[in-house]
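Just dropping this structure here.
Note that one protein chain is taken out, while the other chains of the complex remain in position.
Letters are used for the chains, namely A and B, taken in the order the chains are written, and counting of residues starts over at 1 for each.
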Amino acid sequence: MNEICEVSGQSSGRTIDVVHASLIRRRRAEKRFRLYGLVSIVLGLCFVAILFASIIARGYTAFQQTSIGLDVYFDPELIDPEGRRDPVTLMEGDYDRLLKNTLSSMFPDVKARQEKGALYRLLSSAASYDLRDQVLANPELIGKIVRVWVPADDDIDMFVKGQLPRTGAEGERRIKDLQVAWIDKLEAEGRIEKSFNTAFFTSGDSREPELAGIWGAVMGSLFTLLVTLSLSLPIGMAAAIYLEEFAPRNRWTDFIEVNINNLAAVPSIVFGLLGLAVFINFFGLPRSSPLVGGLVLSLMTLPVIIIAGRSALKAVPPSVREAALGVGASSMQTVFHHVLPLAVPGMMTGAIIGMARALGESAPLLMIGMVAFIVDIPRGVLEPATVLPVQIYLWADSPERAFVERTSAAIIVLLVFLIFMNGLAVYIRKRFERRW
Amino acid sequence: MQKSTLLFLLVLLSAAAYHLGRRRSLQIAGGTVRNLHSLPSYYGYFAALWCGFPALLVLFLWIAFENSIVIQLVLSSLPKELTSASADRLGLLINDIRNIASGAVTGEPDPAIKAAAKHYLSLKETSNRLLSLLAISIAITGAAYARQRISQEFRARNQVEKSVTIFLIGCSTLAIFTTIGIVLSVLFESIRFFKEVPITEFLFGLNWSPQMAIRQDQVGSSGAFGAVPLFLGTLLISAIAMVVAVPIGLLSAIYLSEYAGPKFRAAAKPLLEILAGIPTVVYGFFAALVVAPFVRDLGVRFGLDVSSESALAAGLVMGIMIIPFVSSLSDDFINAVPQSLRDGAYALGATQSETIRQVIIPAALPGIVGGVLLAISRAIGETMIVVMAAGLTANLTVNPLAAVTTVTTQIVTLLVGDQEFDSPKTLAAFALGLVLFLVTLALNVIALHVVRKYREQYE
Partner (left out) sequence: MKARERMPEASFNREYSQTVGEITSPNSRIVCRNVNVYYGDKHAIQDVSLDIGRNEVIALIGPSGCGKSTFIRCLNRMNDTIPGCRVTGKILLDGQDIYDGSLDVVPLRAQVGMVFQKPNPFPKSIFENVAYGPRIHGLVSSKAELEEVVETSLRRAGLWDEIKDYLHQPGTSLSGGQQQRLCIARAIAVNPEVILMDEPCSALDPIATAKIEQLIDELRSHYTIAIVTHSMQQAARVSQRTAYFHLGRLIEVGETAQIFTNPRHQLTEDYITGRFG
């Protein structure tokens, strides 16, 4: 550095000396500015990392469910007093009592009423249904003693997974010392097991965390997206084709364009108000149904699809159109035979991204009643349903500790879907990318 | 006949009409396509359009109006003393009739209602039959008309293309209808609201407590609808979000487009854009579960009194959500600055950061300002994060550590759950929606205008 100073200093006027004098300061400012940029990016990436880490760390345990192994005596007295193996009688058997008897025989010291209640609460309230289903499927069980695995209560589940404290002031703990002792005993006997939580993927919503699943919400999302896709894709493509290929440049088309750009930026909740006022109150469509949800979401995704479609059409070079027009094709034939096929991958990418956004949308669906507590799995677009993001919202609002875990797990599932869809869009773009 | 069956049948008929039209054209042309004005398939499409379209239109109109007409007919056949009840009771009555008709009966219903249900069912049956008959005859007439019009000179292609154009135009005007729908749906309910609560009180009132008492003599039975605390809360959270998002978004866009090597850029850009694809409900959960407790604990450590639903936590997470939005817009605008300006600065001996700060940013400023306006509009309209992480009580404060509520939060709390639709409480949600729509509309229009002017400058 010094050498340069000398060399140039000798040969030239004072400019260069002045420049060199301030150079160190300027280079430092340069470095500082560069550092700000780097820090911003690192911060942004940290947020991504923290978000994912905190959700995965909270959610992965929900993919396992604790069950308790009990040697249940299927007492014919309680479930089949007449011994006819009649399904109607079997349906109404007192399976609850079976479980209580089993637990009492395992822990004969427990006598007090309150303690007994606590003991029975080790098991999920759905455990008796499990027994019933097993008996109905296999009546041979009656009269035998069989080791049966039934789901544990959500608090016990949390405790076994180490998410509830063992020690500390007993009054502040969800799991009391007595229960800890029982669980320890069960664990020592190998009666506590964690297995893959199939119920989470196959059942609908429930008030009991250990029974709640996402299948109902997944089906609701599926129906909603089907309605959205079947409306917004054809309409969006048609609008994009008209605006890009046929529309004259005048005030009317300008107005349409302003509208589309503006709708793309209207808050989603306003679309919910529209859905509530127009589709539900005016047209009388059923509340909470995927049909209304899909209608609202297609109005929301239309601008996305139109904008993406137009840029895909814009990317097709005019030479293609001129070539087709040159051999005497009508402008309609030109567009549908030559331009559109070249633009379809771009349009599809836009459509998938629009669908991914619709899948993650929840605010407008709250407005049209898709927040109801729905246990049944929807089988059509007119049945009440909820969707995955709204299910997440509902669970996030629930006080039970175990729902935190399930909410995070539902988020993981939702994110997996979204990553898949966005990945598909990227793949299509890369695969069909063309440069003219 | 079921409506789905009818729909299917109409589609089949149209397909048949296509073949009919095609065959007919070839027949007229004597098997030589050259004799025809258009390709045979266009004659087919022409026939199919005439067959299917009017019939489908009838079908949809029928479905749209069938229910209300049938209900009216049923009600008019009911005894007077049942139908003279209030609107609410009438609604319940109709519900009862429908329930009985669909077989979901609890208890022993009133014989008059039972008869009405029977009447309802029979009317529906008749209506269905009538519809099937009408739709199919229209379809067949349409196909016959089209077939009769086919001749050698007939310009089938032009006709078909004209209908396609009309369809395309119709689709593109949907955006306008959506906007009109939004305006009308919020405007009507808002006007009803402003009849009960004066607009000045709504816009300038300082007290917001929409909980209407059930009995008239209770304290605070009237509810208060002064929305200023909501506006202030919304602005506070949006401002916090902007303080987070604008510097981080802008600086990362600058780093990525001006400094980063191609490899770093290729890796970091999509990673940062993941933030844009995460659903807002996830951010809400993150805010409520991770950030809010963290902020509160941090505050406690410094001896500050931080609400567990602090505006700071919600704003922080909203800012994180908006980072990729700001950064990708800024990236576009920075890249739109022509290379010649950079060259000009470099050739004078400016360092890279001097070029960026003193030449590129000022040149891109209109675009960046437009982008920031769009980001503000997004922050104001964001719902899930504030619903899950911000408070519900309206506090008139600008303290970021206190709990505030926002416009969108109130819309959700007012409308979720079962409410009669006419109370000022639910109507207030629409008035808030109107304000939200107008404010974001203004921001968007200004922003889009600024951005457009900016793009024109360098094109």
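Following the convention adopted for this analysis, contacts are C-beta pairs under 8 Å (C-beta built on N, C-alpha and C of every residue); 3 or more make two chains touch, one makes a residue touch a chain.
Fair warning: this is a prediction, and the values are worked out from it, not measured in the lab.
**Q** Hey, which of B:271, B:345, B:401 or B:446 is the one touching the hidden chain?
**A** Touches the omitted chain: B:345.
**Q** Using the definition of touch stated at the top, determine which of A:20, A:174, A:287 or A:338 touches the missing chain.
**A** The single option touching the absent chain is A:20.
**Q** Against the chain that's been left off, what residues of chain A make contact? List them.
**A** On the side of chain A, residues 1, 4, 7-8, 11-13, 15-16, 18-23, 26-27 touch the unshown chain.
**Q** Residue-wise, where is chain B in contact with the chain that is not depicted?
**A** The list for chain B reads 262, 338-351, 354, 358-359, 362-363.
Just so it is clear, only the chains that are shown with their structure count from here on.
**Q** Hey, how far is the Cα centre of chain A from the one of chain B, in Å?
**A** 20
**Q** Where on chain B does chain A make contact in their complex?
**A** Residue list for chain B touching chain A: 64, 67-68, 157, 161, 164-165, 167-169, 171-176, 178-179, 181-182, 184-186, 188-189, 247-252, 254-256, 258-260, 268, 271-272, 274-275, 277-282, 284-286, 288-290, 320, 323-324, 327, 349, 351-354, 356-357, 374, 377-378, 380-384, 387-388, 408, 411-412, 415-416, 421, 429-430, 433, 436-437, 440-441, 444-445, 447-448.
**Q** Mind listing the chain A positions that touch chain B in their complex?
**A** Residue positions touching the partner: 19, 26-27, 29-30, 32-34, 36-41, 43-45, 47-48, 50-51, 54-55, 58, 234-236, 238-239, 241-243, 246-247, 255-256, 258-263, 265-271, 273-274, 276-278, 281, 283-284, 299, 302-303, 306, 330, 332, 356, 359-363, 366-367, 371, 389-390, 392-393, 396-397, 404, 407-408, 411, 414-415, 418, 422.
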